[in-house]
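Sending over a structure as C-alpha cells; questions will come in a sec.
Missing here is one protein chain; the remaining ones are kept as they sit in the complex.
Read from first to last, the chains carry the letters A and B; within each, the first residue is number 1.
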Amino acid sequence: MSQTAQASSVAVPRRTMRQWLKRPSTIAFLMTLPLILLIGLLVLYPAGYAIHLATLNKGMTRFVGFGNFEFLFGRETFWMVVKQSCIFAITAVVFKAIIGFVVAHFVHNIPSKGQRKWRGMLLVPWVIPPAMSTLAWLWLFDPSYSAFNWVLAQFGADPVPWTGDAYWARFSVILVNIWIGSPFFMIMYLAALKSVPDQLYEAALIDGANWWQRIWYITLPMMRNIIAITALFSLIVTFANFDIVRILTAGGPLDLTHVFATWSFLVGIESGDIPLGASVSLFMMPFLAIAAVIILRDVVKRGSQA
Amino acid sequence: MSAQTGSAAQASRAQPVRYGSMSRSRRWALRWSYFFLVLFAAFFLLPPFYMLITSLKTSAEISAATNPWWVFSPTLENYIELLTTDQYLVFFRNSALVSLIVVTLTMVISVPAAFALSRMKFWGSATLATGVFLTYLVPETLLFIPLFKIFAEVRNLTGIELINNWWVLLILYPTLTVPFCTWIMIGYFASIPKELDEAALIDGATWMQTLTKIFIPVALPGLIAATIFAFTVSWAQFLYPLAFTTSTDQLVLPVGIVTTLIKGDVFNWGQIMTGALLGAAPPLVIYAFLMDYYIAGLTAGATKG
Partner (left out) sequence: MKRPGKKTTRRQFLGTTAAVSAAALTAPYIRTAHAAGKLTVGLWDHWVPGANDATRTLIEEWAAREKVEVSIDFITSQGRKILLTQAAEAQARSGHDILAFSTWYPAQYAEQLEPLNDVVEPLIAQNGAVNGTVEYLGKVDGKWLGVPATVGSQMKGPCSRIDLLKKHADIDIQAIYPAGAEPNDKDWNLDTFMRAAKACHAGGNPFGIGLGVTSDSVDSVGAFFHAFGAKLVDEKGDIAVKSDQVRAAMAYMKELGPLLAPDAPAWDDASNNKWLVSGRGAMIMNPPSAWAVAKRDAPQIAEQCWSHGFPSGPAGRFGPFLPYFWGVWNFSSNKSAAKSLLTHLSQESSAYKMVEASGGYDIPAFANLTKFDTWSKVEPPMGTLFHYPDPYHHQVLSIAAAPAPHKIAVQIYAQGVMPKMVVRHMQGEDIERTLSWAESELEGFMRT
C-alpha cells in the first residue's frame, strides 16, 4: 500500500507532464507557436512601434498623441488620397473578382486536357514580378513612345494621355492592378470550382436549372468562403499597393493618383516626416480591420458548420 | 457519397431524352468559353508579348520611333548580356534560394498551425485564426522603418548584422506568405469530413499521424495552391528587398534588375524587358510542373472524398 503510494507520488508529476504534453490543446498550441512567434516578433511588435512613431512630432522628440491625425484631417490632399485609395482599391478588387470568376468558369468549362495550356497562359501576369511588369506598362504608356498610341495613330485617332490626364491616369493604374491581380482570383476560384462535386450540377441539370441558376444556387454558395477570403485579402493588399502607382505615375498628375502607400512614402521618406508618414499608413487600418473581422467571422462560422 | 453518385448516375440513365439537349448546350457553352478565353488571354498576354518584342531589339531600334510592334533587326544581345554577366546570375541565385527556403519555411509553419486551428479547438484559437489574417492589415510601408530599428537592436545584442544580407529576407518574407497560406489550409482542412480524423483518432493515431497520413494527402491540392502562392509572393517581392539589401551581391532579381538597369534617368529598356521575362521564367516552369500535381491531387481528392 505504502509502496504503491510512494511510487505513484513519484510518477504523478511525470505523468501530468506527459499528459499535459498529450493534451490536444497543448499540442495545438505547440503547433501554432512558430506562427505566433513569427507574427508577434515581425509584425505586431514593429506595428506597435509604428503606432508609437505616429504619436510623435516631426522631429520624433515629443509625444503629440493624435496630433498627427488632427493635422492630417485638416489637409485637403489627405482627403484626396483617402478618396483615391478607395476608388483604386474597390474598383480594382471588384473587377479582379469578376474577371477572375468569369475566366475560372470558362477554364473549368473546357475539356480538362486543354485546361493546362490555358491556365498557364492566364497565369502569366501574376508570375512576372509586378515591379517589372509595371515597367512594361510604363513603357506601353510612355508619352513619347507609347505603343498603344502608335496603334491609335494608325487609325488616325488622337494619342491618349495614359498617365497625363487625371482620369486616364486613374484608369491606367487600376487597369494594371487588375491585370496583375486577376489571375490570382482565377486560380483560387478554379481550385474552389474543382471542389464542387459534379453530381450537384448533374442533379441541377436534371431539375432543369439554367446556367445562371446553376451558378447562383450551386457554384456561388459552394465557393462563398473562397470568394470572401480572396476578395478580402486582395482588398487589403490593394489598399496597401505601392509599386504600381509609384512606378506608373508617382502620384501625379497633381497628386490625383496618390494612394496611401505612395503618399506616405512621399511624406515620410522623401519629405522627412516619418511620424506623419506612419500616420497616413495607419489611417485605413481600423476600417479594414472591422470589415475583415465581420467577413472572417462569417467565414469561420460557415467553416465550422461544414 | 457513393450512394449519392449512384443515384445521380441512375437518374441520368433514367432520362436519356435530355441527354441530347445537354450536349448541345454544352457545345455552345464550349464555344463561348473559348471565345472569352481568347479575349482574356489577349489582354493578359499583351504586355508580356510586348516585353518579348522589346527584348529582341537593340537600344537604337528602341529609340527610333518606328513601329513598336515589330522587330526590324532582331538580336539576342540583351539575353546574352544578362545571362553571361555574373551579377545577374547572382540575383538569380539569391532569388531562387530565398524563394525555395521561404516556401519551405512557410509550409512548415502554416500547415501544422492550420491543422491545429481547424481541428483542435483550444483557448483563443478562433481569435488567433482571425488575427492571423489581420496581419495583412499592417502594410509593408509602415513596417520597414520599425524593422530597421529592431534589426539594429538585434545587432547590438547579438552582433549579427541583418541589414544588407540577403538571408534577412528569409525571416521577412514569411510574414507575407504564412498568414494567407494558413488560411488556405484552414479552408481545405475544414472541408475534410470530420468522420475521417475521428475514425483515425479512435484507431489510436496521434494528432501528428492524423495530420501527415490523412490531412496532408487529402488536402494536397490546397497545399500546392498554397505553395504556388508562397513561391510567387517571395519571387516577386520588391519593397522589402529594396529597403533591406543594398550591395549588388545581396540583391534579389526584381530589385537587381530595376536598380542596375535603370540608372538615374537612363532606362535600358531592352535589358529591363529581357530581365523581366527571364525573371518570370522560373515560376512559369515550376507552375507547369506543379500543375500536373495539382490536377492529380484533385482527382485523388475526388475519388477519396
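Basically, contacts are C-beta pairs under 8 Å (C-beta built on N, C-alpha and C of every residue); 3 or more make two chains touch, one makes a residue touch a chain.
Note that the structure is a prediction, hence the values are computed from the model and not measured.
A.B. asks: For the chain that's not shown, point to the residue among A:Thr16, A:Gln154 or A:Ser271 touching it.
C.D. replies: Checking each option in A:Thr16, A:Gln154 or A:Ser271, the one touching the absent chain turns out to be A:Ser271.
A.B. asks: Which is it among B:Ala41, B:Leu97, B:Ile163 or B:Ile214 that touches the chain not included here?
C.D. replies: The one listed residue touching the chain not shown is B:Ile163.
A.B. asks: Which residues does chain A use to touch the chain missing from this display?
C.D. replies: So the residues of chain A touching the unseen chain are 57-59, 71, 75-77, 142-145, 159, 161, 163-165, 169, 246, 249-255, 265-266, 269-274, 276.
A.B. asks: Residues on chain B that touch the omitted chain in the whole complex?
C.D. replies: Within chain B, the residues touching the omitted chain are 59-60, 62-65, 144-145, 148-149, 151-152, 155-156, 159, 161, 163-164, 242-244, 246-248, 258-260, 262-267.
Definition applied: only the chains that are shown with their structure count from here on.
A.B. asks: Okay, in this complex, where on chain A does chain B touch?
C.D. replies: 24-25, 27-29, 31-32, 34-36, 38-39, 42-47, 49-50, 53, 99, 102-103, 105-107, 109-112, 116, 118-133, 135-137, 139-140, 144-145, 147, 150-151, 179, 182-184, 187-188, 191, 194-195, 197, 199, 202-203, 205-206, 211, 225-226, 229, 232-233, 236-237, 239-240, 242-243, 260-261, 264-265, 268, 274, 277-278, 281-282, 285, 288-289, 292-293, 296-297, 300, 303-304, 306
A.B. asks: What residues of chain B sit close enough to touch chain A in their complex?
C.D. replies: Residues of chain B touching chain A: 4-5, 8, 11-12, 15, 18, 22, 25, 29-30, 32-34, 36-37, 40-41, 43-45, 47-48, 50-51, 54, 62, 65, 67-69, 108-110, 112-113, 115-118, 120-123, 125-126, 128-143, 145-147, 149-150, 171-172, 174-175, 178-180, 182-184, 186-187, 190-191, 207-208, 221-222, 225, 228-229, 232, 235-239, 253-255, 257-258, 269, 272-273, 275-277, 279-280, 283-284, 287-288, 291-292, 295, 298, 301, 305.
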